[in-house]
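Just one protein chain is left out here, and the rest sit where they should.
Chain naming follows the written order as A and B, and within any one chain the residues start at number 1.
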Amino acid sequence: MAAPLQLHPDRLFSSDETQRGIARRLYAEVKDLPIISPHGHTDPSWFALNEPFPDPAQLLIVPDHYVFRMLYSQGIPLEALGVPSVDGTPVETDGRKIWHRFAENYFLFRGTPSRMWLDWVFAEVFGLDVLLSPETADLYYDTIDAALRTDEFRPRALFDRYKMEALATTEGALDDLAHHKTIAASGWGGQVITTYRPDAVVDPEMPGFADNVRKLGELTGENVENWDGYLAAHRTRRAYFREVGGATATDHGHATAKTLDLPRAEAEALFGRVLSGDARPGDAEAFRAQMLTEMARMSVEDGMTMQIHPGAHRNHNEGVLTRFGRDKGGDIPAPTEYVTALKPLLNAVGNEPNLNVIVFTLDEDSYSRELAPLAGHYPALTLGPPWWFHDSPEGMRRFRERTTETAGFYNTAGFNDDTRAFLSIPARHDVARRMDCVWLAQLVAEHHLPEDEAAEVAHELAYGLAKKAYRL
Amino acid sequence: MAAPLQLHPDRLFSSDETQRGIARRLYAEVKDLPIISPHGHTDPSWFALNEPFPDPAQLLIVPDHYVFRMLYSQGIPLEALGVPSVDGTPVETDGRKIWHRFAENYFLFRGTPSRMWLDWVFAEVFGLDVLLSPETADLYYDTIDAALRTDEFRPRALFDRYKMEALATTEGALDDLAHHKTIAASGWGGQVITTYRPDAVVDPEMPGFADNVRKLGELTGENVENWDGYLAAHRTRRAYFREVGGATATDHGHATAKTLDLPRAEAEALFGRVLSGDARPGDAEAFRAQMLTEMARMSVEDGMTMQIHPGAHRNHNEGVLTRFGRDKGGDIPAPTEYVTALKPLLNAVGNEPNLNVIVFTLDEDSYSRELAPLAGHYPALTLGPPWWFHDSPEGMRRFRERTTETAGFYNTAGFNDDTRAFLSIPARHDVARRMDCVWLAQLVAEHHLPEDEAAEVAHELAYGLAKKAYRL
Partner (left out) sequence: MAAPLQLHPDRLFSSDETQRGIARRLYAEVKDLPIISPHGHTDPSWFALNEPFPDPAQLLIVPDHYVFRMLYSQGIPLEALGVPSVDGTPVETDGRKIWHRFAENYFLFRGTPSRMWLDWVFAEVFGLDVLLSPETADLYYDTIDAALRTDEFRPRALFDRYKMEALATTEGALDDLAHHKTIAASGWGGQVITTYRPDAVVDPEMPGFADNVRKLGELTGENVENWDGYLAAHRTRRAYFREVGGATATDHGHATAKTLDLPRAEAEALFGRVLSGDARPGDAEAFRAQMLTEMARMSVEDGMTMQIHPGAHRNHNEGVLTRFGRDKGGDIPAPTEYVTALKPLLNAVGNEPNLNVIVFTLDEDSYSRELAPLAGHYPALTLGPPWWFHDSPEGMRRFRERTTETAGFYNTAGFNDDTRAFLSIPARHDVARRMDCVWLAQLVAEHHLPEDEAAEVAHELAYGLAKKAYRL
C-alpha cells in the first residue's frame, strides 16, 4: 500500500507544547495574508499568454535546478532528466520516463526544502494523498497531466487562486517588456511587474557586452559611447521599466559585493576602456563596482529599490556548462565580504533615508558579523531574506537567530521566493511564515517578547515589510 | 490602557519543562552572587564625584550607541536624538523631546538585547510597570527624572545597591587617574579600578601618536626616543596603573589580531620609523603587532592580565564620523584571523603557565575553528566572553555551543559587561547568568553532565572564573 502524503497542520512548528501553541496562534493570523512576491524569476509570458503549462516533467523537473542538481549529484545524467543540451547531446523527451526516474529517486530529497515544496504542490494544488514513489509515479503523472489541461490550472487562474497581490519578474535592461504590456492591456487584474536587471549592459565580462551597450544606445537614443550618455541611457531604461512594466526595483547579480565611488574622470576613463575592449586586469571588476554606486545614486533620484545579490561562483562545472549551458546547478556560493566592499557605496549614499538598498548573501557567516551590524546602522541598508541555498527552514532559523539581535526585525525586507517554480510559490511563502512564527514563538515562550508584539511582527514579516521595502 | 511591563522570572529559560526546572535551580544559586565587572567603559568621575546622573535622555539614549544606531538605521537623524555634533550641526537639547522620539520607536528594539537591558532598568531600577510607548513616555520621563534627583540614584548608591564587588574602568596610558585617586581617598568602600589601555601611544595611526609618545616620556622621565626607553616608559606606567589605580589588566583594541616577534634590531628600527613619521607601508600594522608581543612579555613580568579586542572596522560611516565624531555606531565587525596572527606572540610566551591573555572576537566563525582549539591547547590563552554585538542571548548561546566541546568551561574568562551604560550592568550580568544556566540545563537534561557538576560550573561562570582570569 502506498504511504500517505500528509501535510501536517503543525509542520515545522516546535514539538514543545508551549512554543507550538504560540506558533499556531501567530501563524493563524498570517497564513491567509495575500502573497507579495517582490523578487523572482517566473516567466511573464505565462501571464501574458495564459497558455496551459506543459507536461508534469517539463513543468516540475526539467526547469528546476534544485531538483535536477540533487539527482545529478547521485549519478543520474542530466540528459536522462530531459535537461536540454546546448551541444547536441540527445536528451530524454518522454515526460513519463523522466517522471519515473524522479519518482525512483524521490527519497534523495528527504530533509530538503525541495521535498517540502513539492509535497505541498502535490497535495494542495493537485489533491494527491499518497506519497510519490515508483508505485505511485503513474498516478501522479496522470493526475497532474490531466489537471494541467484544464482551465483551472492555467497561469492566471493559479495566480488568482494563490491570492497573489503582486508578483515581480526580472528582465534584462534590453527587454521590450512585451509580455508586461500584454498583461496590462488584457484587462486581467493580476499585478505582474518587472524588475530592472542591467547585468548584461553593466558587466564587461558578460558575453556580448559591447553589443549589448550598443543596443542600449539604440533603444534609448543616447550616445552610449560616452559616460554621460551611458548613464543617461540607464536612466531612460529605468523610467521605461517603471512606466511600462511597473518596476519598483532593480537587481544586480555580481560575483562580489565590491563597490567603488571613483572620481568622475576615472570612472569615465574606466568606461572607455571596458567598452573599447582595452580593459586592464581588474577593470571589469572595478566597472561593476562603480556601476553599483551609480545605480544607487539613480535610486536616490528615482526611488527604485536596489537589490544586490552577490557571492555565487557561476558555472563551476565546466563539463556541465559546455554540454548544458548556464544555470544548471553548477553555481556554488563563495566567501563574500561586505564591510570593505560596500563602503564606497555606503559612504556615497548610505545615509540617505529614502534610499533602500537590499543586500542578500550566500555566505551565512556575514549575517551576524557584517550584514546585521551594517543594516543596524545605515539608514539606506536593508537585509534581504535567506537566499537560494538558504531559503529553507534551517536557513531561515539561522537568519533570524543571527540578525535579529543586532538589526532587529524592521531592518529586514520580508520574504522573497526568488523562484521560477511558479507552482510552489505559496509553499515557499508558507515555509517562511511558519519559520518566522517558530522564531517568534520561541521569543514569546522564553519571555523575551510579549505575544501581542510578536503578532504585530509576524504580520510585518509576512506582508508589511515586503510592501514597504519594495514600495508596492 | 498601557501594556504591562513584566520581567518574567523564567525569562530566557527554555520552555521545555525539564530544562526549565533545571535552569531555575542552577540560576537560583548564582543570581545573587556579587558582580565582578572586570572590563568596561564606565566613567570613573561618576564614582569620584558622586554627582547625580543627568536627565533620562542624557543618561539612557544620548550616550548609548546600541540605542541610537538602531534608531538611526530607521532614518531618525542623530541630531534629533541629541547626539553631540563635532561640526557645529545643532542638535536637540530638550531631553523630553528626545525621550518621546525614542518612545515612539521603541518597537524597533523588539528581539534585541537593548530592549532586555532597558526594560530591566525601567522595571527594576525605576519601578515602572507599564511598557514604554508614546502614551507612557511622559510617565517614564517624569519618573526617571525624579528618581535621578534623589540620593538613592547617585552613582555610589547604585554601585552598592547593585552588589558590585569590583568594577574596572579603562583609561589611556597618559591618564593621571585623578578620579581613581579621589575614590581611593574618599573612604567609600567601592572597588573601582582602572585598566591600562595604551592604544594612543602604541598605534602609529592614532591622531597625535608622536605627541602622545612624547607625553609618555614626560610622565615617566624615560627617553622615549629610543626603543628601550619607550618600553621602560610602558613598564613605569603599568606600575603606576597598578599602584594608583588598582589595575590588574591591560587592554588592546587593534584592527586585527596580528602579532609579531621581531629580532630586537628590527623592532628598534621599526620604532624609529613610526616615531619619526618615516613609516613605510605596513609599518604601523607591524608596530602594533610587535607591541602586542612586548606587552605580553611585560605581563609575564608584572602579572597583569592582557586583553586583546581585535576585529572592528572603526568609523565605517565617514559622514557620521565627520559630523558626530568617533564611536557613533559606525563600527562594524570584520573577518578576523587568529591562527597565524597570534602565532608569534604565542610562540614567544604562549607556554607560560602564569600568563593570562584573554582574546575576544567579533567574528563568531573563529569560535570553533580557531579560538577554542587555541585556548584548549595554550596555557597562556583564555577566551573572553561574547563581545559587543554578540553580548546577547543568541550570541551567548553560540559562544557556549561552539567553544565548550574543544575548550571546555575552564579556558573561558567569565562574563564582561564591557559597557558605559552603568545602570544596565546588573541586567547584562543577569542575561549572562541566565544563558549560561540555559546551556548547562540543556547538558543536564540531555544527560551529558550531572546536575551537581553543572551547579559548580554555573558558579564559576558567574563569579569564579572572572576573579581568577583578572586576578581580582
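One rule holds in what follows: contacts are C-beta pairs under 8 Å (C-beta built on N, C-alpha and C of every residue); 3 or more make two chains touch, one makes a residue touch a chain.
Bear in mind the structure is a predicted one, so any value in this text is a computation, not a measurement.
Peer 1: Out of A:58, A:112, A:226 or A:256, which residue would touch the omitted chain in the full complex?
Peer 2: A:112
Peer 1: Considering the complete complex, identify which of A:49, A:174 or A:332 is in touch with the unshown chain.
Peer 2: Of the candidates A:49, A:174 or A:332, A:332 is in touch with the missing chain.
Peer 1: Touching residues of chain B against the unshown chain: what are they?
Peer 2: Here the touching residues of chain B are 16, 18-19, 337, 339-340, 343, 346-347, 350-351, 353, 365, 368-370, 372-379, 381, 401-402, 404-411, 442-443, 445-450, 452-453, 456-457.
Peer 1: Which parts of chain A are in contact with the chain that was left out?
Peer 2: 3, 8, 10-16, 69-70, 72-75, 107-113, 116, 131, 313, 316-320, 329-335, 362-365, 389-390, 392-395
We adopt the following convention: only the chains that are shown with their structure count from here on.
Peer 1: For the two copies chain A and chain B, what rotation in degrees overlays their C-alpha atoms? Round to the nearest 5.
Peer 2: Best-fit rotation on C-alpha atoms: 120 degrees.
Peer 1: Centroid of chain A to centroid of chain B, CA atoms only: how many Å?
Peer 2: Once rounded, the distance between the two centres reads 40 Å.
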